[in-house]
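With one protein chain removed, the remaining protein chains of the complex are shown where they sit.
In order of appearance the chains are A, B and C, and numbering begins at 1 in each one.
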Amino acid sequence: MSDKPKIAFYWCASCGGCEESIVDLAEDILEVAQAVDIVFWPVAMDVKRRDVEAMPDGSILATMVNGSIRTSEQEEMAYLLRRKSQILIAYGSCAHTGGVPSLANQFSREQILRYVYEEAPTVVNEEKVRPQPRHGHNGTAVTLPEFRALVRSLDQVVEVDYYLPGCPPTPKLLKQAVLALLSGELPPKGTVLAPDTAQCDGCPRRDTKPTDLKINEFKRPHWTQIDPNTCFLAQGIVCMGPATRSGCEAQCIKGNMPCTGCFGPTSRVRDQGAKILSALASSVNAREPEDIEKILDGIPDPVGTFYRYSLAKSLLRAKVTR
Amino acid sequence: MSEKKNGQVRIGVYICHCGANIADTVDVKAVAEYAATLPGVVIARDYKYMCSDPGQELIQQDIEEHQINRVVVAACSPSLHEHTFRGAAERAGLNPFFVQMVNIREHDSWVHTEREAATVKAKDLVRAAVQRVYFHKPLEKRRVPIHPEVLVVGGGIAGIHAALTVANSGKKVYLVEREATIGGHMAQYDKTFPTLDCAACILTPKMSAVKAHPNIVLWTYSEVVSVDGSVGDYKVVVKRKPRYIREDLCVGCLQCIDACVFKEPKFDDEFNLGLSKRKPIYIPFPQATPKVVVIDPEACIQLRTGKCKRSCLEACVERGAIDFEQKETYEEIHVGSIIIATGFKTFDPRRLPQYGYGRYPNVYTTLEVERLVNASGPTSGQVITRDGRVPKSVGIILCVGSRDENTNRWCSRVCCMTSLKLAHLIKEHTGAEVYIFYIDMRAAGKGYEEFYQRVLNEGVHFVRGRVAEITDWALDPSEEGKLVARVEDTNTGFVRRIPLDMVVLAVGLEPQFDAHEVQRMFGISCSLDGFFLEKHPKLAPAPTYTDGIFIAGLCHGPKDIPDTVMQAGYAAAEAIALADTGYFELEPNTAYVVEEECSGCKSCVPLCPYQAITFKEDKQKAFINEVLCKGCGTCVAACPSGSIRQNLFEDEEIFSEIEGVLAYA
Amino acid sequence: MEEKPVTDKLVTGADWEPLIVAFFCNWCTYTAADLAGVSRMGYDPNVRVIRVMCSGRVDPQFVLDAFAHGADGVLIGGCHPGDCHYVEGNYKTLRRYHLLRRVLADLGIEPERLRLEWIAASEGEKVAKTINEMVEQVRALGPLRLSRRFREWDAELASLEAEVKRGEEVAAHV
Partner (left out) sequence: MEPSARYLYYPGCSLKGTGIAYEESLLTTFRLLEMPVKELPDWNCCGATTYMSVSETSATLLAARNLALARQTGSKDLIAPCNACYLTLRKSQRLVADYPQIAQETERFLEQAGLPRLDSVRVRHPLEVLYNDVGIQRLRELTVRRLQGVRMASYYGCQAVRPYGEVDDPHEPTRMDEILRAVGVEVVGYNLKTKCCGGPLTGTIHDVGVRLNYILLKEAMRLGAQAMVTICPLCQFNLDAYQAEIRKQTGEPIDMPILYLTQVVGWALGGDYRELGLHRAISGRKLLEQWFTVRKEAETYV
């Protein structure tokens, strides 16, 4: 094996988009491959867990783990890769803040299993069979990973050194990160490898946001003819931009869709949802409780709207009584 | 943690016994012992009186000898002694904003009785403060300059006295009065208790002095309509209502009144409470100041219909002071401080139908009787009932609308003495039998009790009992044609029926009808009774919670003339002291934007009620003007990227406080 | 300061007492609480007051942080509408409060655990009444104590960590 620095990729509870984003490096991936040895990447290479276990501790320079942690297997892999890597990077929203999978923290394990294996309209399962963690069959025990009580971000399971935010992270951020790794010029541990200002910084529509914004109504994007040049909030459409870290190059905005918050909060904020809530509610143009409520009815699912990618890392982490 | 930023943190914790006030309920020793175990705490002490000189010296010594650089004092409310302990720290060379107070008296020992629970609470609060003070930063106090001019709102005796006092110190005063003349309620009184000197005789010289004073700008028939700014520079807009008379030209000859097309006065005279009539063009009373007539637009034919002979114009043809085209005008002034002396209104006795006011013509209020006994009043001082009789028996009912769960709970303070005075005057004028129905006689004041004795000796009947009702239903012939007071005489234990020719209701005193709007406009508070709230009930009874705004007279609560004058002088002294100091020190609790963190989302800009936040187009960042910021922190809470901070209330400071009180949860 | 003080009184379910964090504005409600003290109006000792200049400073993060760290209820006290010392900070609080209650409800926290009350400087009695009422209400709702739930959730991780360690040791021997 060469003495090029070793890099690994792994996925946990995620959609696979992060894996694709690595491929999105396009030609640059060759440059990366030139500079490093990819020692573990289940989606692309046939390397087994026991192969990783066999590597000396700390022998991998950096591992990028995407996806949130839901099962005991993912936890085990997280522990394993943590031990084998000098640097562990949470790659993408799910690993960073829980991501969309962590919206499942609004439901109990029982609710989820019941729905998926019994109640979903496409399911036929009269015996109500559910997968069990252990099952004896012909004298051998077959095991499945344990389904945990809640979804966690990577850093809620193991110590994480850096974060690459986004759903998925942009090729530009990935490339920057790899270059930094190789050059060894790394920021302090715990840093999110993206700018520490909010989306509006650099938003092409910023000029159209009034300085005296008053929200009279919240509109839903799919029911609205959206002006492609005006600030979404000025149009009454919830945009997570003000509470979301920048660095995504305003891709959604350019596609005429409001920011939904995948880059997570800035370093000064502990709870992204609470912050956008505070900013938006403050500008609601009503004084009487009834009128306020009427305007707020325009956000039918505040948790899904404000915590779309960050419920696991929010202060409350999950629905309390599930 | 932030050790680098703040150096080695060395916290001193001081638990005050406050004599027995705290120590009786909170185990102060245990709290101090506990505090000593907290991270960062170098010294924890308890002491009998932390606010005393030796107490403060204790802190100073520890700062000097033990290099304490954070101070937590668990004692009373920070509103009382925060400045004391900050001062102590400052004297020892520590930045005063490294001090954090914990309120274990008002919020703990005085409201709880269970020693264990109170001690646990004290520990929680101390721990929160220790965790919080860790993050404190050195801050500079802010100084704002004080505009030397003073606004006095209300031209009753309180406003008059305050205005004269400030003006005599050489400062310019604006005196704004809603009515057409200054004088207020005192001008309506006949004699004053207990000396019986005539109210007008002592008041009118002061009114003239106001008019003549070179430092006083007097605006009558005017109202403050908006107040902006803060201590040192209040921007005030005053609406000057049209009186349809050019004040600079009118000399008060009153010939226009004679000339009015209304030959007889036809409209209720407000000054005499409707007991006499006036014309559409009138002067409130002979000594009105300024002595300028005024036209009632509701009554004047010219102003109502535009079709009048306008004989008044002819009478004033030479001076040309009458101006039907006059419109309201607005004056904008800048003042450093404001004295509010907007007075009171009397209780409307129609709210107590059992006393028949408004139903029986011979039921009066004390204020009406003041006018009746006044030599220049509607009856030239003759006490005659509305049906034209000289009363042979008069009953004065005390506490009408006062000391009553159903109306107002407070004692109006002046009604006992007013009633004694009126009893004396009525007896003097008519020789009638006078009954005073009372619950308690309250004659506390210089010469008051002596006056009570005098009226007792004059043969006034005192019946102790709350009158149940005034009725005109006669039980027997002796009551025919009279009003009857039904009352349980609690001294004798009998229910009595006392026939009377005239009933006088000693109505209580209430906040002005628009006190709430005034309170909001000036940004001050009201107490539960609706009167304006003072900063401290004992030690600061004229300042308010809003710096640079003082209250005087009955807008603050019922009081008699001497107390009113004293409070007005006190308010004036505060205003003068403020102006002479020339500056005012503000808490450095302003908010600021960290420029490199701001994304320019503009969420904060519309939230500031003081327009302190602007959006800098060149930098595409928000900016907070520290001079305009009042430190509420609303923008800080709203900043979606956490880029606005508030001095003294940083996010980390509050989070650590929250987590401090919940450490055991 | 990373180390939390060791608990000397671990409250168990049986002797659970509601713990309420209150954010009081300096000008109205904090002053009213002082007045309640001066007037010796007794009330339940279950509340810990945190002073802010204006209820408008109460960041929804503070409320969530209090719940996350174990508060069973959160009380916000501000000036009456129209009486705000800072003109209208309390209206902003009101709006946030309404939206926050919706979020709390969706996350399974009874909205009654968060209360917003307008208490003027003169209303010491109302401070006592509100606190007692709230303590009663939270008592009826039962403990929330998310801090403890979080510890339970994290226990699931701790057990695995131990197991993984054991597994690895075994593997190392083989």
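Just so it is clear, a residue touches a chain if its C-beta (ideal position, glycine included) is under 8 Å from a C-beta of that chain, and two chains touch if they have at least 3 such contacts.
Predicted model, so just to flag it, every value in this text is computed and none were measured.
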item: Neighbouring shown chains of the undisplayed chain, as defined at the top; value: B
item: Candidate in contact with the missing chain, chosen from B:Glu469, B:Asp529 or B:Glu626; value: B:Glu469
item: Residue touching the undisplayed chain, where the options are B:Gly19, B:Pro353 or B:Gly459; value: B:Pro353
item: On chain B, residues whose C-beta touches the chain left out of the figure; value: 352-354, 469, 471-473, 475
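Everything below uses one rule, namely that only the chains that are shown with their structure count from here on.
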item: Result of counting contacting C-beta pairs for B-C and A-B, higher pair; value: B-C
item: Remotest chain, chain B as reference, centres from CA atoms; value: A
item: Between chain C and chain A, distance of the C-alpha-averaged centres to the nearest whole Å; value: 29
item: Where chain B and chain C are represented by their mean Cα positions, the distance between them in whole Å; value: 36
item: Touching two or more other chains - residue numbers and ranges from chain A; value: 269-270, 275, 278, 282
item: Shared-contact residues (touching 2 or more other chains) in chain B; value: 607, 634, 637-638, 651, 655
item: Chain A residues within the chain B interface of the complex; value: 196-201, 206, 209-214, 241-243, 246, 265-270, 275-276, 278-279, 282-283
item: List of chain C residues in touch with chain A within their complex; value: 59-61, 63-65, 67-68, 81, 91-92, 94-96, 98-100, 102-103, 106-109, 144, 146, 149-150, 153, 156-157, 160-161, 164, 168, 171
item: Sites on chain A touched by chain C in the complex; value: 53, 72, 75-76, 79-80, 106, 148-150, 152, 156-157, 269-271, 273-275, 277-278, 280-282, 284, 286-287, 289, 292-293, 296, 299, 301-303, 306, 314-322
